[in-house]
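Beneath this line is the structure, given in structure tokens, with notes to follow.
Every protein chain but one is kept in place in this view of the complex.
Our next item is subunit A:
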Amino acid sequence: MDPEPFEVGHAVREAINILSSSRNGVQISEALGTIKCYLGGTENQAPLKEREEFTRVHFSAFLRGLVSNLSPDWIELLTSDQQKELWDSFFLEGPADQAFLVLLDSIISMGPSFRLMKVISILEQFLQTGRMSALMWEVCHQQAQAGLPTFQETLLNKVVCLPDHLCNKLQGNNLPIFFPQNYFPLLATEIIQVLQRISDSLRGGLDCSISFMSQVLGKVCVHGRQEEILNVLVPRLMDLTKVDCIWQRMCWRLVECVPDRWMEAVVCGFVQKAPGADVLSRLLGNLVVKNKKAQFVVTQKLLLLQYSYVTAVLQNLLGYLALDSLRRSLLIKVLKELLETWGSSSAVKHCPVEQQLYVSKAILICLSHLKEPEIESNRQELLTSMMGGMKCRLDSNLPRVRRLGMIVAESISSRITTDGPSLKFQYEDDDETRELKSLQQTAPLQLHVTDLPNAGRNNSPSATPKAVSKPSGNPHPATPAVPEEGSDLELDSDDDLVPYDMSEDKELKKMKAPVYIRDCIEVLTGSEDMDKWEATMKVLESLIRRNSATTREVSMELAKVLLHLEEKTYIEGFVELRKRALVAVTIIDPVPVVQYLTSQFYSLNYSLYQRMDILDVLALAAQELSQPQASGKNKPCSTQSPCIQTVSGSDSSQNWRRIVDERIKSKTHRLAKGQSLVEPACGPNKFSSLAGHFFFPLIQNFDRPLVTFDLLGDDHLVLGRLAHTLAILMYFAIHTVAAATMGKSLLEFVWTLRFHTDSYVRQGLLSAVSSVLLSIPSERLLEDMTDEFLETQSWLEDVAEKDPDGDCRRLAWQNLLLMENLLKKTQKCPYLVVGGNWKQR
């Protein structure tokens, strides 16, 4: 039997006894001194074996004893020097892992007391003196000799959750060092120190395990503290791995050893924090090839399932894949998967536009990284997916989706066609398209910075590849070119006089415009004189408005001519001129013209354009008719009036929505205040008697397909416009007799189409619901249409939660809000509901 273990245990027990019972300072300090010998580091240390025995078996117990004996009068028995020397040092110099666990355990188990304060201040010192790195180093060290897994698990938990524990315990009195934003950066620097020691020991030929560090990193990341820890860690690692291959390997190992369940958080963090693809490649190595989980995260999750990352992250990610030959096969695989998503028509319908934008960006970046032979071998596949995707994208009603499709298709086709013309679309450039185009021109990064061990310090890694790629033709350098050198003569010029805008300087038209409406019809139908024709178009609207009596005589003829009018020669704003003339005719002689227009909307042989024009004209005419007119003649009927913008351009839907939003806003305001604003002008609402003529013929036939026109089929763009127009007509029908009936049929219309796949149509339907809510008196709505109201409400709730389109969701929320306001209002005026009772009183 070896007597020594017993000896050490005996000494410890004795010391604990003394500590708990004695009230004599000298005795206590002596006891502590005895035990201190076992820690080593002093002049009279105990033999090595005893020291090991002590640290392995008795240290934790002894520390617990120390803590449990702590009380104000007890500690006063020691001088402050002795406190530091004998008490604190056990925690700060003894084995860090045990000390840390004892400290945290006691903090967790103790209530607020003097003891707690003391222990916390010790913990603070523990962190400040860098004991954390000692702790982790010890674990790494032990791990090499197979440590205890449960102990490590506990330690890991405590290390990562320290801020939470302390925050829970201390609440408002927490110390700054325990705040997550301070603690995790500290932890990161400690990690770097441990890694430094590991690298030293590796160089010394000693084995060392890094897996505890990986676990710490993984757990911190999965706890959502990637930001704090990686902000410190990544730049340091970036510097350290630049020239040193041992560091590089350690870094790869560090990431590889992260347990699978935490891998995603770590990889996402690195991808976001790395300043460039080359850095990422240096930090992660071939992680995606080795680790299935990481591969899934990089190739699927970050690209296809999530879409919240900024473009730089995408560039990092795909650049990382492109930088190594092993990973390039993944790049091609990723591109194919992206193209599959891009080309699927259900994705077009059901993905938010933001995600489609994200996928498009990823495709463009992928393409920019592909090399000629790679494209060559995949040409046919690329072509097929491009054609499919382009088709379903160009079918979309949302201009943004169409444009995205065009850009991606253009880019693919320019890459796969080596000879001959590539695809070219016409669209207006905006910030988004410019950004996308700049992505496809990014020069592929072919440079391993790691291959250049002598990369100078001043030459930061993120700048290196850019500096190299620049001479190869950066397409948009922001540097202003050297100002053109003017000739010497220019010095004596009129430069100090800045010219005004002279774009208005055009040729003067001498052609006399016709003065009679009948002449106009003649010119428009027969004349070959383009000048005359143009002049006629320009005066037609004002002529019609001036001569209402004459117009009435020829209104039908004029409407027919205008509806079928084609642009014989280019006139600026022809569409607008024609539309305004038609609106004018409609206003002068509403009943027959509206009958004609609505019947033509559903008849054969019109282009979609003409049909949409009919809708626009009806909406504009309804607007003008419904507005109170002080004196009809003076009213500016054309350009500046707040018309509903109906140009079928890219932003028309935006305008519609904006207008509806504004109205909803103003209306909501009014309902809440319960006061109407002062009307600037009053007059009879001319639209009230006509609303039915506008509305019912339009809503009647939407489900009867013709040979050339199928609203419920391919022509969903027109259907969307129809829904918007009906919403507008409904809105202008406020305070009219027909409003309730109109509203009922409109709600039925909405109900039939509520699951339409096109988001533009759904937006129209939601606007229609808004109009119904705004235009129909609330008592009619709640009493006569209770069922429809409730049905619509449940549908709206559904849309507000689940619709993939952001605008649809927003509109649905607005509608729900309106409904709530309506209900509130009725509750405020109870006589509306219990009208009978009120009358009896």
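Heads up, the rule we're going with is that a contact is a pair of C-beta atoms (placed from the backbone, for glycine too) under 8 Å apart; a residue touches a chain by one contact, two chains touch by 3 or more; residues count from 1.
Quick note on the criterion: contacts and distances are computed from a predicted model.
Enquirer: According to UniProt, what is the chain that's been left out of this complex called? Choose from "CENPN protein", "Aspartate aminotransferase", "G protein subunit beta 1 like" or "Glucosidase II subunit alpha".
Expert: "G protein subunit beta 1 like"
Enquirer: Pick out which of A:Glu372, A:Asp419 or A:Asp501 touches the chain that's been left out of the picture.
Expert: Candidates A:Glu372, A:Asp419 or A:Asp501; residue touching the omitted chain: A:Asp501.
Enquirer: Go through subunit A and note every residue touching the omitted chain.
Expert: 492-494, 496-502, 504-508
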